[in-house]
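A protein chain is absent from this complex, but the other protein chains hold their places.
Letters A and B mark the chains in the order given here, with residues in each chain numbered from 1 onward.
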Amino acid sequence: MTARRLAAAITALILFLPAPLRASELVRAHPDLAAKLPGIKTVVLLPPRISMYEIGAGGTVEAMEDWGTAAQANVSRAFITSPLSVATFRMTEFDEQTLSPTVRETYDETRLLYEVVGDSIKLHTSFDSGPSLFPEKILTFVYSLGSEVQQLAPEADAFLLIEGFDQRSSVGRKVLQAGTTLIAAVLGVIAIPRGGNDLMTVALVEAKTGTILWFYRTTAGYDLRDTSSAAQFAEDVLKALPGHEQQAGVR
Amino acid sequence: MRRLLVAVLSISILIACAGHQGDWSVVGGPQVIENQGIEVEWPRGWMKFTPANSNEQASKEGWLLTVTRDGVNLQAMTLKKRSLEQGFTNTQKKAAPDISPLDLAELVVDDLRANPYYHDIHVIEHSPTTLDGDPGYKVVIRYRSTAGLHRQAVHYGCLHTGLLYMLSYDAPQRHYYALDLPTFETVKNSLKWKVRELTSS
Partner (left out) sequence: MTGTARTALWIWLWFIPFSFTGCASLNPFGTPGGDSLEEDEQRLWKTVAEEEKRLDRSGTLYDNPAIVQYVNEVAYRLIPPTMRSGPLTVHVKIVKNPLLNAFAYPNGVIYIHTGILARIENEAQLAILLGHEWTHASHRHAVQAFRSMQRQSAALAAFQVISMPFGIFGSAASALGTVGFVAAVTGYSRANEREADREGLTLAVAAGYAPAEAPRLFEHLKRDLERRKIDEPFFFGTHPRLVERVDSYQEIIRERYAAQSGEIGEDRYRRTMPPLFVDNATTDLAIGRFELAEESLNRVIRQQADHAQALYLLGEVARQRNAEGDPRRSEERYRQAIAANAGYADPHKALGMLLLKRGETRAAETELQEYLRLAPDAPDRAYVEQELRKLSRT
């Protein structure tokens, strides 16, 4: 085997590593997070929005609603029952099925606004954004969803919003890509297998003001259809939240 | 959550576009926009996107720059300048050189109404104004984005030395619009023509 072929084979091996080993994280906090966290006792978890897709052998991306539904249920359960959240907050689930028309409108607007706010955070406060990075927003991370969010749950001190997507390769695609990579190795060229992308974001939002106190983004490739992976995701998120240990100690 | 994927992809496209078709830079203080005959004082610390000369869409629209603090979807102050022959982005109608500010404002509203990404447009205000002494228009609209988010925008504009100058501010109605509207009005009041000076000197 020539050095070229060896390099190609090693590259292929690295690219087939599980996604978590290639993960990147983004954590941003509002300047007042530390001061505000002790006052946050009741957190209302808005229904997670997680889309799952399967990438077929030919590259087609197909929405897998069943997977998404399972992932959403697993993530909700994981956050509500996580020992870290139980020790830190009173976390309750928001029921989006039984809303009055006014609250429904506020809720829909909140989710829509969060989409554009989340996009801005991802685009302008991440070091991998290149020329789109806004240095000032990293120094002063101030974003809001508006004080209207309190109308969703008057008892809430904060809301937790979880959104994301995950594209998973089908068995056929994995097999085909493995084949392509092996062929490339045999021919001595480097073939980059194109797997799916994934991205999950979590935001802790102060209920009174709508201020985004804390924002977390990960591309760790959790398989949220699986309950243990969802539990791991919840644990990783809650561990990343500053001061959660002290919070747990307070209660 | 297909919308999220589309949004992420759109943002990726935007990043790609921004990377190749313009530059971001920090702004603050009075700024004479080179070769455009205009001076505007942008809010300090905000970010400015200047489309590259090679950006064909920007050239077509006469898009000079956009200034934002948190991101263009959260507040965008945009300055455009174009000749009347260039026409508008969405409406096929053209403005005559002697068009009145009222008729010009109606064309601007038509251009917005002909934009498929603007839904449920309501004109809240449609009034005369001046931009550094030149008679112009002010149009305030409320609309919904394709995703359904309620947004609000103010459009100022006038004809100056035969060219159409347009300064707008666009933000989600909730929280953001009111937050930076006074800042935008300050920006609008800071606008000064330089062409007059250049012409007279």
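A few remarks follow.
Basically, a contact is a pair of C-beta atoms (placed from the backbone, for glycine too) under 8 Å apart; a residue touches a chain by one contact, two chains touch by 3 or more.
Every value quoted in this text rests on a predicted model; they were computed, and no experiment measured them.
Shown as candidates are B:Ser25, B:Asn53, B:Ser83 or B:Thr146; the residue that touches the absent chain is B:Thr146.
Interface note for the absent chain: among B:Gln36, B:Ser59, B:Thr91 or B:Ser190, the touching residue is B:Thr91. Chain B residues in contact with the hidden partner, per the touch definition given at the top, are 2-3, 6, 9-10, 13, 90-93, 102, 105, 109-111, 113-114, 116-117, 119-120, 123-128, 140, 144, 146-148.
Within chain A, the residues in touch with the undisplayed chain are 56-66, 108, 171-173, 175-176, 178-180, 182-183, 186-187.
The definition used in the following text is that only the chains that are shown with their structure count from here on.
One inter-chain figure worth recording: chain A and chain B are separated by 33 Å, centre to centre, where each centre is the mean of the chain's CA atoms. Of all residues in chain B, only 1-5, 7-8, 11, 14-15, 18-19, 23-24, 26, 45, 47, 69-74, 145, 147-150, 172, 174-175 touch chain A in the complex they form. Residue ranges of chain A in contact with chain B, taken from their complex: 49-51, 53, 63, 68, 108-109, 112-113, 115-117, 119-124, 129-137, 142-148, 163-165, 199, 210.
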